[in-house]
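To keep things clear, I will list the structure first and then write my remarks on it.
Note that this complex is displayed minus one protein chain, with the remaining chains in position.
Naming follows writing order (A, B and C), and every chain is counted from residue 1.
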Amino acid sequence: MKKLVRFGVSLDHHLLDAFDHLIERRKYTNRSEALRDLIRDNLVGQEWDQNKETVGTITFVYDHHVRDLTRKLTHIQHDFQGHIMAGMHVHLDHDHCLEVLVVKGKGSEIRKVADALVSVKGVKHGKLTMTTTGKGLV
Amino acid sequence: MKKLVRFGVSLDHHLLDAFDHLIERRKYTNRSEALRDLIRDNLVGQEWDQNKETVGTITFVYDHHVRDLTRKLTHIQHDFQGHIMAGMHVHLDHDHCLEVLVVKGKGSEIRKVADALVSVKGVKHGKLTMTTTGKGLV
Amino acid sequence: MKKLVRFGVSLDHHLLDAFDHLIERRKYTNRSEALRDLIRDNLVGQEWDQNKETVGTITFVYDHHVRDLTRKLTHIQHDFQGHIMAGMHVHLDHDHCLEVLVVKGKGSEIRKVADALVSVKGVKHGKLTMTTTGKGLV
Partner (left out) sequence: MKKLVRFGVSLDHHLLDAFDHLIERRKYTNRSEALRDLIRDNLVGQEWDQNKETVGTITFVYDHHVRDLTRKLTHIQHDFQGHIMAGMHVHLDHDHCLEVLVVKGKGSEIRKVADALVSVKGVKHGKLTMTTTGKGLV
């Protein structure tokens, strides 16, 4: 069950002005939501530092003309199929593909999946994005 | 047409040993590919700094029970439909959804799409991942 | 003159618990100060993005036995003396020196000073740390 708590924050009015401008530019409509996002982002970082069960996305861009590349990438994904929840493939242009995978597991396991894919010859760029199961974050 | 160039790099042997260990842990099978990835990652950062036409992914996690949330998120995506190439939706558990969007445009435009989505109340965590069209990176 | 403003933030009590644990580990004694630090860190990032007048530190580690290295590093510092406010030199061991410089100027100018120093052969590691004049942040 959800239970909202309310507490007061005190700030110098100059700092509050600067913060209000910043969050307006970032499209927030109220301060509480902006502060909750700052808090949650710090908690997500902590989940990863402590190697908890979590969720990430792995994004990589490659040239599908490179011989044997798609076979290798598929092969690696099968090796880690217990961790990969879903994948999406986008054709960026005639040559380039982008794939995003949603991966769950301990932080260290997700890093292994990312390392295995990003290091393949022909993958031009790859990145791991750390996010969350959402469970701990209300 | 592709044209490979070869050049020599000189390193102290201790530094080379340390590098070889590092790339082995990251699953690289040869040094050239590891060095190319370091180079390409720096070039991608530069593309974004210079606000060039590029590609990113936006990952966000939310609780689909929050009233009116999915409608709002869909609405925002339609506002930016010229930039959003594709999207994927994953059901993390009973409550939580993860969405990943592939977005193209100038770096500053992609940031705007990300800001608009991440700031919505009910989105628990959101991140922009900067990648590339692949074109400039051979 | 300082004028404190107080406003209310509402949070789910689970999120507040998690936040309280996080800030306790980071040694904060009250929530307002932890939130002010999150806010100020975001504002500092914005100052740098907008290329405002700001302050940074440049840290670099080198082996002082490398021929002509200290002369080169001193020479570069003189080229940028209008930007360098102060420097400190620490002897890490028989071979290694660490230097930290405090540099003021526009973000883009400070980056140039850092690039010039870090790229010198013999400098093993160098980093630019973005901080602030403190003026905008109350």
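Here is the rule we use: a contact is a pair of C-beta atoms (placed from the backbone, for glycine too) under 8 Å apart; a residue touches a chain by one contact, two chains touch by 3 or more.
Everything quoted here is computed from the prediction, not taken from an experiment.
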Which displayed chains the hidden chain touches across the whole complex: B, C
Chain B, residues in touch with the chain not shown (by the definition above): 2-16, 18-19, 22, 31-32, 35-36, 38-40, 42-43, 46, 136-138
Contact footprint on chain C, counting only the chain that is left out: 23, 25-30, 33-34, 37, 40-41, 44, 55, 57, 59-63, 85-88, 90, 92-93, 95-96, 98, 100, 102, 104, 115-116, 118-119, 121, 123-127, 129-135, 137
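Note that only the chains that are shown with their structure count from here on.
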Pairwise touch network: line, ring, star, complete, or other: line
Chain A onto chain B, rotation angle from CA fit, given as a multiple of 5 degrees: 180
Between chain B and chain C, centroid-to-centroid distance (C-alpha), Å: 26
Interface hub residues of chain A, defined as touching at least two other chains: 40, 137-138
